[in-house]
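Apart from one protein chain that is not included, each protein chain of the complex appears where it belongs.
Chains here go by letter, A and B, matching the order in which they are written, and residues are numbered from 1 within each.
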Amino acid sequence: MSLREFRLPDLGEGLTESDIVAWRISEGDAVELNQIIAEVETAKALVELPSPYTGVVAALHARAGETVSVGDPLVTFAVTPEDAPAVVTEPEDALEPNLVGYGARPEHSGRPVRRARRAPPDVPTHRDQPAPIMAPGERRERPRSTPPVRHLARQLGVDLEQLVGTGGEGLITRLDVEAAAERTRDSLADDAFTDDGPVTRIPIRGVRKHTAAAMVASAFTAPHVTVFHTIDVTRAFELATWVTESGGTKVSFLAIASRAVCLALSGHPELNSRWQQSTQEIVQYGYVNLGIAAATERGLVVPNIKDAGSLDLVGLAAALAELTAEARAGKAAPDRLTGGTFTITNIGVFGVEAGTPILNPGEAGILALGAAQRRPWEFEDGIALRQVMTLSLSFDHRVVDGEQGSRFLAELGNLLQVADEAVLR
Amino acid sequence: MSDLAPGTTTLGKALNRALFRALDDDPKVMVLGEDVGVLGGVYRITDGLQARFGANRVVDTPLAESAIIGTAIGLAFRGYRPVCEIQFDGFVYPAFDQIVSQLARMHARTNGAVTLPITIRIPVGGGIGSAEHHSDSPETLFVHTPGIRVVTAATPQDAHTLLRQAIACDDPVIFFEPKRRYHVKGEVDEEAAGLPMGAARIARPGDQVTLVTFGSLVPTALDAATAAADERISIEVIDLRSLSPIDFATIEASVRRTGHLVVAHEAPQTAGLGAEIAATITERCFTYLEAAPVRVTGHDIVYPPARLERHHVPDLDRILFGVDRVLGRVPARAELA
Partner (left out) sequence: MFLQLLDENGTRHASPEFDPLVADLTPQHLLGLYRDMVVVRRIDAEATALQRQGELALWPPLLGQEAAQIGSGRALRDDDFVFSSYREHAVAYTRGVALVDLLRVWRGVTASGWDPHEVGMATPQVIIGAQTLHATGYAMGIKNDGADSVAVTYFGDGAMSEGDVSEAMVFAASFQAPVVFFCQNNQWAISEPVTLQSRVDLADRATGFGIPSLRVDGNDVLAVTAATRAALARARAGEGPTFIEAVTYRMGPHTTADDPTRYRDSAELTEWQGRDPISRLAEYLRAAGVLDHDVDTRIAGEADAVAAELRAGCLALADPDALTIFDNVYAEPHHVLERQRAEYAHYLEGFAE
């Protein structure tokens, strides 16, 4: 004996379901081929269903009054081999076995998925990161160019989004692309180098490629100025310890610094903005998406904490911990890595004092935290060994004046030196 | 049948309600066709209308498509507003002469004196596993004919609103109904003004690829966009709704953002609607295009037998293969021998 399942066929030119009006058989009944087993009602007609097999009814899969979709199991028959004719199964039928009835077959059940293709796409999508989904109001038109020029830009590695076209109505011309490539070429001048000894070749791809492109775009578009401020951060470290021990969350210096940055930015919106060439606007963000530069196995990534300005110190510390863990595990979600408005880079962990960090594209300020070193420092009119740190702030001089940048850094330094719990909580 | 939330109905029933409202609102509206009266139509789209409005207004016609359209022209001359049904797409050809030689030209050849506000409803397209002549997609033949408007709907709401708009329109309108989707359910607000008859609808926003289609392939395109999201590709699906005229402004605005165009339809490729859209968008958006537009269509074959139709009608996989091509993820067609 073998079991055969009978599924509801399409009973009339494109129907997708039928109602069981009445069963004419019960489980356990013996049935003959073509014996009427049920009455079903479709959108068009009341139809009698003849049994496709001679055998015994093993199971009924629907009750009278129920609606059944085309392709759903109706009856399982127990049949002897002689009574069970060979059903020709096609490879396609493997997807929906026994469904030979016709009509508007359901195209999928559950979430639509595509059938696996043998070879993955030859050429990677031209984004290494997925495109950010922008709100309708934000969706920009693409830079205008012509297909041959776009092809040239791809070949030369020029990003059209970074160019301003000199053709009619801002059209990016062949000359524009060649000029951009020229600038890149001049600065790199690869051909000028010969190797005098053994070398190791590392392909430029993935995160490094993207980061390099971002660096180039940033460094050669925005005029960078860096200002430095060396401060006593002993109180700040003490505060971090105090808050950690009194609460449950670990609060690090980085959390304190992040909080201070958010507070300082609220009074200095020019440091939390971007220069938008295409529309000739400076866009000041009304929120702080605070990026934290993180060194991972794959390279430098800058995930950001969304709306960091609305978090209190403990909340910020928790967000930082989550972000760091994600970044280390390589599991930062796509939108984590975009949309930042200001960045902190903690170069101090490597033991260095100061630096001239490069801005993250789309931002006007980046703060590098140097290593905290025990040094003799002026303290309460005397000299004491204090934790001393240099803050390095690079800013986009198109957007931020020297005065603005310096004032911001000074205020930030003050917040950290004083480390007033009431202020920083 | 099944329990439906209030305001939810099938596409077929939404059409039925549209006809009901049209007949109710305007005493000059008539419905004519084979089996539309007593039977209520082979797809039940005209169910109950004859009982409600009488056999003078909902007319079972003799079996003659040319005469259905030809007599409707005469009725329109007399001031009536006929809504004709051609039972299946493959049966419209006997009426092709009356449509193209007479209906489409009458306004022009009378110097605007005669208006023929006739609506011709035609169930269209395949995917229903049926015999020959029941699964055609002849829309291009009519789009190519000046003097008539051509529209189609993909959702119950659009089916309802567009049919009422078509009937109210003073130009002749061919209203293609995706028969494969008659049973699709959706919300319908009968009082909603809806988009203008000639407007396209953004069925799903996206920003990497513009996927333009209409009628029966809209749900397939939406499924393709959902599956594509798993590959981090963002597809914007545009439901044309109006095939003549085509709302190029909506397509253009989208392509200016995405730079990639895919057009999908069941009808064969050569001289299909995809060709018109690809050519026009190339003209208007040349400087925004990242790649040549791609068409995903039926092949240039006679519609195949039921067991083979899945190889002809574009499905999710073929649409996404077209998306792969436009994004440059597979070799260009020119590389094939």
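Miscellaneous remarks
We adopt the following convention: contacts are C-beta pairs under 8 Å (C-beta built on N, C-alpha and C of every residue); 3 or more make two chains touch, one makes a residue touch a chain.
Everything numeric in this text was worked out from a predicted model, so none of it was measured.
Note on the undisplayed chain: of the listed residues B:Gly129, B:Pro172 or B:Pro219, the one touching it is B:Gly129.
Of the options A:Glu48, A:Glu141 or A:Glu161, the residue whose C-beta touches the omitted chain is A:Glu48. Interface with the hidden chain, as seen from subunit A, comprises residues 6-13, 33-34, 44-52, 85-88, 90, 92, 99-102, 115-119. In the full complex, subunit B touches the hidden chain at residues 34-35, 38-40, 42, 60-67, 90-91, 93-94, 129-134, 269-270, 299-302, 304-308, 311-312, 317-318, 321, 333, 336-337.
Simple rule for what comes next: only the chains that are shown with their structure count from here on.
Centre-to-centre separation between subunit A and subunit B, using Cα means, comes to 37 Å.
Against subunit A, in their complex, subunit B makes its touches with residues 1-2, 12, 42-44, 127-130, 134, 179-183, 205, 207-208, 219-220, 223-224, 226-228, 230, 232-234, 256-259, 286-292, 306, 310, 315-317, 320-321, 324, 327-331. Subunit A contributes residues 10, 13-17, 19, 43-44, 67, 92, 102-105, 107-108, 111-115, 117, 121-126, 130-131, 133-134, 136, 139-142, 144-147, 150, 171, 334 to its touches with subunit B in the complex.
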